[in-house]
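For this depiction, one protein chain was excluded, whereas all remaining protein chains were kept in their positions.
Up next is chain A:
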Amino acid sequence: MRYSLLLWLLSLLVVVLFCAALLIGPAGLSPGESVSALLTGRGDAAVLVMREIRLPRAILAVLVGASLGLSGAALQGYLRNPLAEPGLIGVSGSAALGAVIALQTGLAAAYTLALPGAALLGALVAVGLLLGLAGPRGGAFTLILAGIALSALAGAATTLVLNLSPNPYAAADIVFWMMGSLADRSFTHVWLALPFTLAGWLLLAGLGRGLDALTLGEDAAEALGIRLTRLRLALVVGVAACVGAGVAVAGAIGFVGLIVPHLLRPLVGARPARLLLASALGGAALLLASDIAVRLILPERDLKLGVLTALLGAPLFLHLIYKTRREQGA
């Protein structure tokens, strides 16, 4: 498939799903009513539903989904390893820990940017640690093991912080931070996440040429004029910024960064640079679709997004492990 055609199709898919996300919800507004409320501001309750509840939720699905798809593609391109994904390797979990600490210490209430900032910091520590542990070649084994350890540690620490909270509802939030949800998010959350997300996207979008060169090996890449330390720094900060911001407002949603690049890689001719933009669009589409699905399956129960993405992604992950092992001839 031609690359530009693929991008057009993915964009169209995102637009269609975005509109569907705006039209589907428990309030049962008719499509005409919804559109007129959204665009003209007529009808009190409908305007509130459309502008303050559904619109920010759909926008967040796009922001978070695109961040996860893009980060997955970038990490996989840099490590040349299809198993790298922000959720699986503990980056999302560490971001959640940062966010929870900011919330429970009251920092998030005192400083607006403390919430995404702390999540970014958590993610930064995790990505830095992982790349340090896994080394530049990113051996699958080391990476996954380090990721498991980091995920377990971050998950335990998050649970501990929430269990120590004086708030009786905080313990129920453990599920949210582990599995993620967009229920009842507002424009406050959009504005919180937006600056860090955009900064992360910009950094990651600039990695294309370097990642393409890296497919030839490090030496060849350096010979082509790619400065690897700078590439690595941009990757770490970029992933931390957009994943951290996403987790801070939507919790840790796993497997999006695994599923999307895996599905799109054959369609872009295995070129990491092309995979970046395609995966960002694909991630947005996947998260919009998942968020529509949770509203249709259990409208009043706040089914967590991570449950759906894990049901899709975990079998794929197992398949990828099997394939990796076969390729290595073990």
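Everything that follows uses one rule, which is that a contact is a pair of C-beta atoms (placed from the backbone, for glycine too) under 8 Å apart; a residue touches a chain by one contact, two chains touch by 3 or more; residues count from 1.
In this section, contacts and distances are computed from a predicted model.
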### Summary
In UniProt, out of "Quinol oxidase subunit 3", "Iron complex transport system substrate-binding protein", "Peptide ABC transporter" or "Pyruvate, phosphate dikinase", the chain dropped from the view is recorded as "Iron complex transport system substrate-binding protein"
## Note on the structure
Across A:32, A:168, A:225 or A:266, the one contacting the chain not displayed is A:168
### Message
For a quick check of understanding: of A:27, A:145, A:263 or A:289, which residue touches the chain that isn't displayed?
### Response
A:27
### Query
For chain A, which residues lie in contact with the unshown chain of the complex?
25-29, 44-46, 48-49, 52-54, 103-104, 106, 108-109, 165-170, 172-173, 176, 183-184, 186-188, 299-302
